[in-house]
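Okay, handing you the structure first.
The other protein chains are all here in position, but one chain of the complex has been omitted.
Naming follows writing order (A and B), and every chain is counted from residue 1.
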Amino acid sequence: MLRLPEFSFVAARDIGEACALLAEAPKSTRLLAGGTDLLPNMKRRHQHAQRLVGLRAVANMRGIHGDSEMRVGAMTTLSTITRDAKLQRHWPGFVRAVQSISSPVLRTTGTIGGNLCLDTRCNYYNQSEEWRQAIGGCMKEAGDICWVAPSSPRCWAISASDSAPLLCAIGARVRLVSVRGERVIPVEQLFVDDGIVWLGKSDDEVLTEVLLPPVENTKATYWKLRRRGSIDFPVLGVGAALRMGAHGEVTHARIFLGAVSSAPLRAPESEAALLGQQLTEATVKAAGEAARGVAHALDNTDFTMLWRRQMTAVWVEGALRELGGLPPRAQMPETPLGAPAMSV
Amino acid sequence: METALKLNVNGEVRQVLAPANHSLLEVLRERCGLTGTKHGCELGECGACTVLLDGEPVLACLVLAVECEDRRVETVEGLSNGAALHPLQQAFADLGAAQCGYCTPGMLMTAKALLDSNPLASEMEVREALAGNLCRCTGYWKIVEAVQWAGRMSTGDMVPPQCLRERNAAGGCSHG
Partner (left out) sequence: MADTNKRKLIGTSFRRVDAVGKVSGRTQFADDLSFPRMVFMKLLRSPLPHAQIVSIDTSAAERAPGVVGVLTGSDVPVPFGILPVSHDEHALCPDKVRFVGDPVAAVAALTEEQAQAALALVRVEWKQLDTIADYDDALDASKDLIHTYGDDHNFHKKVSLRFGDPEAGFKQADLVLEDTMFFDGNTHLPLEQHATIAVPEGDGRVAVWSSTQTPHYLHKALTKVLGLPAPWIRVIALTNGGGFGGKSDPFNHEIAAAKMALNLGRPVKITLTREEVFQCHRGRHPTLMSIRTGFRKDGSMTAQHLKTLLDGGAYGSYGVASTYYTGALQTVTYNLPHYQFDGARVWTNKPPCGPKRGHGTPQPRFALEVQLDKAAHALGLDPAAMRLKQLQPKDSITANWLRVGSMGLGPCIEAVMRGSKWLERRNAMPPGRGLGIACSSYLSGAGLPINWNHMPHSGVQLKLDRSGGVAVFCGQTEIGQGSDSILAACVAEILGISLQEIRLCVADTDLTPVDLGSYSSRVTLMMGNAAVQAAERAREILARAAAEELKLPGANIVFADGRVFDAADPARGMSFAAAVQAAESRYGTIGTTGSYTPPRAPGRYRGAGVGPSPAYSYSACIVEVDVDPATGIVRVPDVWIAHDVGRALNPTLVAGQVEGSIYMGIGEALMEESAFRRLPEKLSSALVHKFPNMLEYKSPTFLDMPRVHTSIIEEPDANGPFGAKEVGQGPLLPVMPAVSNAIFHALGVRMDQVPIHPWMVFKALEEKRRGGVGRYGPKAFPAVDYGASLDVPTPAEGGDGKARNADDIGVRGGTMSETQRQSQEKPC
């Protein structure tokens, strides 16, 4: 049985205590939210901590609040989000992104805060200690080379959070609190495009809540590419948010790609291809094509990197078609099978 | 360092000693002697270790036991009422939903959580709810049938499984 290394555990009672405990030893302490990312990583000994600070008991980090500007506590479980009627109404794209995370039995435990702070992933890294010894380790952990791009000076582990691209696209913000004070930053600033230092927050900061903007007339969606109908991390995610003017022309566009770099990656060329245009066969196709060059998928997930790059165009187009009400050209593989067809 | 934990498992309160780094899975199997809960990966990838925590299905391999104090833990051992099988257990037994039986405890617990809130779950709802539980033996359809049948039995709808299959307009599988 894979087991956890030794550590001590403290349950924080409120945000202040969590911050204080973290501030005592920010390098050797880690926050434990749902644990669905941290605990597997610790079992495989690629993330370490002497002390875990549990956030479960921190009451004011849970729950979904507000009306026009909704706030989601960082400790809100993913399944709470998927069940929330108001969120379903206001931000169905967000709910869909969260619904696509792993599997139902994991979403009861995993939290939105943990999802945003998720470690970057790479299939040279998300392996047991013995496996990593067999390849001599890599730059992200106890090695000096990146096996994905051996001549590269950096780590290309990918940002695999499903909620991040969508939250970036809709312009959500997060509240970060530490003993030094608190700040609110856009979700996109939470990330750094570096596989090793992937969070733009300091080690002593606690992410306490996610602040969603007013919906106004924003339409947003999330398209995820993965192998199976459940469990799998994204190998490509597209978060897209658009606002349309009186004549259906796009007045505001934000498109973010997930799982193709170490941070959610903005696709400005795709956005530019849409601004001022109506969503037509031609414009959505052009926007899709424009995304192809943005994504530099590498060989460190399921599927081949070339195909993932090719799929970027299809997926961006797919998301835009959905937002523009155009008939689908591609189907998400995760759409469950089972068109009624019995005929024996 | 082991600490004393007070756990409520299947309605029985027990005091166990366990270190902070023990998962609920380890404590149930190795400290409580409740080996009904299985494990296939210990990384959240297979669903074999699913138990209920305050009524919700969770992966026991990814939950620290210390975080389960004062919460209700339910395992497969607590599913039957004394010697009387839970409708889910009966349905799994009668419809061939358990072959090697190794995924079964996890399947049963996930299914119980579903039926507790939605006894008349549709075929698609069952498949979605159980999508984090892998089974290598059955091909899943007999499990879907068993869950639906159990839910209907418990609401007094004594529909025989064959009719259930037909009623699911597209019936998951059929024997012609």
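Keep in mind that, in the parts below, a residue touches a chain if its C-beta (ideal position, glycine included) is under 8 Å from a C-beta of that chain, and two chains touch if they have at least 3 such contacts.
All values reported here derive from a predicted model rather than from experimental measurement.
**Student:** Indicate each shown chain that the hidden chain touches within the full complex.
**Tutor:** Over the full assembly, the chain not pictured touches A, B.
**Student:** Which residue, B:V63, B:L79, B:A121 or B:M153, contacts the hidden chain when the whole complex is considered?
**Tutor:** B:L79
**Student:** Looking beyond the chains shown, say which of B:A18, B:L59, B:V73 or B:C103 touches the absent one.
**Tutor:** With B:A18, B:L59, B:V73 or B:C103 as choices, the missing chain is touched by B:C103.
**Student:** Of the residues in subunit A, which ones touch the absent chain?
**Tutor:** Residues 1-3, 103, 123-124, 126-128, 130-131, 133-136, 145, 147, 150, 227-233, 302-304, 306-307, 310-311, 314, 329-331, 333-334, 336-339, 341-344 of subunit A touch the chain that is not shown.
**Student:** Even though one chain is hidden, which residues of subunit B still touch it in the full complex?
**Tutor:** Its contact residues with the unshown chain are 29, 34-43, 45-46, 48, 75-77, 79-80, 85, 88-90, 92-96, 98-105, 108, 126-128, 130-144, 170-176.
Here is the rule we go by: only the chains that are shown with their structure count from here on.
**Student:** What's the distance between the Cα centroids of subunit A and subunit B, rounded to whole Å?
**Tutor:** 29
**Student:** Inside the complex, what are the residues of subunit B that reach subunit A?
**Tutor:** 1, 19-23, 25-26, 39, 41-45, 47, 50, 53, 56-59, 62-64, 66-67, 110, 123-124, 127-133, 169-171, 174, 176
**Student:** Going by the contact rule set out above, which residues of subunit A touch subunit B in the complex?
**Tutor:** Answer in residue numbers: 1-9, 11, 32, 34-36, 39-40, 43-44, 52, 54, 56, 79, 102-106, 108-109, 229-231, 336, 338-342, 344.
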